[in-house]
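As structure tokens, the structure follows; a few thoughts come after it.
All protein chains but one are shown in place.
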Amino acid sequence: MATEVERAIEAIVMVAEDPIPPHLLAQILEVPPARVEELCQSLAESYVAEDRGFELVRVAGGYRFQSHSDLAGYVERFALEGQSNRLSAAALETLALVAYKQPISRAQVSEVRGVSVDGVMRTLQHRGYVAEVGRDPGPGQAVLYGTTARFLEKLGIDSLDVLPPLAQFVPGPEVMDALDAGLRHGGGQHSTEVTTTTDEGLSDESP
Amino acid sequence: MATEVERAIEAIVMVAEDPIPPHLLAQILEVPPARVEELCQSLAESYVAEDRGFELVRVAGGYRFQSHSDLAGYVERFALEGQSNRLSAAALETLALVAYKQPISRAQVSEVRGVSVDGVMRTLQHRGYVAEVGRDPGPGQAVLYGTTARFLEKLGIDSLDVLPPLAQFVPGPEVMDALDAGLRHGGGQHSTEVTTTTDEGLSDESP
Partner (left out) sequence: MPYEVTTAVFEGPFDLLLHLITRQQVDIYQVSLSSIVDAYVAEMQNLRTLDLEVATEFLLIAAVLLELKARRLLPGSDDVEDEEELALWEERDLLLARLFECKTFKDAAAALRRMMDAADRSFPRRTGLEERFLDVTPDLLAGITADRLRKACLSALTPRLLPHVDLDHVAPIRVSVADAVTELLDELPRAGTITFSRLTADLVERLEVIVRFLAVLELYKRGWVELSQSGNFGDLTVTWMGTEGEGAEPAAFSPIEEYQG
């Protein structure tokens, strides 16, 4: 039979509006946080074992109940606002920049994106995925942005540490080669000089 | 093992904000309402049999998950300790906008505030300060919010008429545009409908 603490966890997570941090559960239930984690894990496993239509997951630093992903088709038929609108590619790339380089100013994002990102940043802020997290201490005191708990929830991850490492996305030598060829490759009399430089560039750049 | 329909019921009821009428579930799941009732009953019994900390109950004409009544002590502790006990400046601005500009949609509030207000509005709603008071008759049928009797009571005033006037403050054109954005459809007919709904909403809301 379920213990009182297990049942209390189920009851509290059921009424929480946002993922509830284990330390808060620990405080309310007067048990060590590690014990809370253990119990949550075992509850989550019991729902899986019973083939329930919901699951208990750890996301954005806390536990929450959510509908099982394989029932998305049914839940989508039940009107839910704001779930379906996907982010544009521009917004997503900007979001990726903020996620990996936070805290970051708008100007710094623009620098990489090559275009003004004012509108896109407003959209992301509006959606609650990024927020102002401080000010650049330097001259100008630019507003610095970072991602929010809502962003973690949107990705379904527990913390930023779980983001795939950026190194994974650094283009391989063949892309470098293509870029090099496009930008550096000189015709005719420059070819010798350029080939040398290209090789150097490549060996430096290889991961 | 649980059937697909049972699992779908669990999924939908888990994410619903309000009790779901069986006929709505029947419609979404394409099974007869009587079958839905049967399945909900058997699900409810299974949670009792497993001694879960939550229960599936029929309330206000629909089904919902709620914390088990014998765990009320823990949930009360969560309500006291786990919830913020101060209204943030952002939340106060949102509440003030609803109070002065009601009926108003979430999109309109978030347009003026410049950030997503979904979380804040949900909290204000859960605390009983604001409630749905109708739907925008225009396309999209956005939910319109207004303040409740509880709000008046907590603020210590008798009616909205006693709120100090905003005075001769004239908002800039972009603010007016934002406010107009969701209300551009209706003239007189619109306001009549909303007034009626507001009164209903207010009296319904008293605890």
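Order of writing sets the chain letters: A and B. Residues in each chain are counted from 1.
Please note the rule applied: a residue touches a chain if its C-beta (ideal position, glycine included) is under 8 Å from a C-beta of that chain, and two chains touch if they have at least 3 such contacts.
All values derive from a computational prediction rather than experimental measurement.
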For a quick check of understanding: of A:35, A:126 or A:154, which residue touches the chain that isn't displayed?
A:154
Tell me which of B:75, B:107 or B:144 is the one touching the absent chain.
B:75
Using the definition of touch stated at the top, determine which of A:3, A:41, A:69 or A:141 touches the missing chain.
A:69
Contacts of chain B with the absent chain, listed as residue ranges:
11, 14-17, 64-67, 72, 75-76, 79-80, 83-87, 89, 91-97, 99-101, 112-114, 122-123, 125-129, 151, 154-157, 162-166, 169, 171-172, 174-175, 207
Tell me, which residues in chain A touch the chain that this view leaves out?
14-19, 54-55, 57, 64-70, 72, 75, 80, 83, 86-90, 92-93, 95-97, 99-100, 111-116, 118, 153-157, 164, 166, 168-171, 175-176, 178-187, 189-190, 193
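Simple rule for what comes next: only the chains that are shown with their structure count from here on.
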Chain centre separation (chain A, chain B; CA means) in Å:
28
Any idea which chain A residues touch chain B in the complex?
1-2, 6-12, 14-18, 20, 24, 27-29, 50-54, 65-68, 71, 74-75, 77-78, 80, 82, 122, 125-128, 131, 150
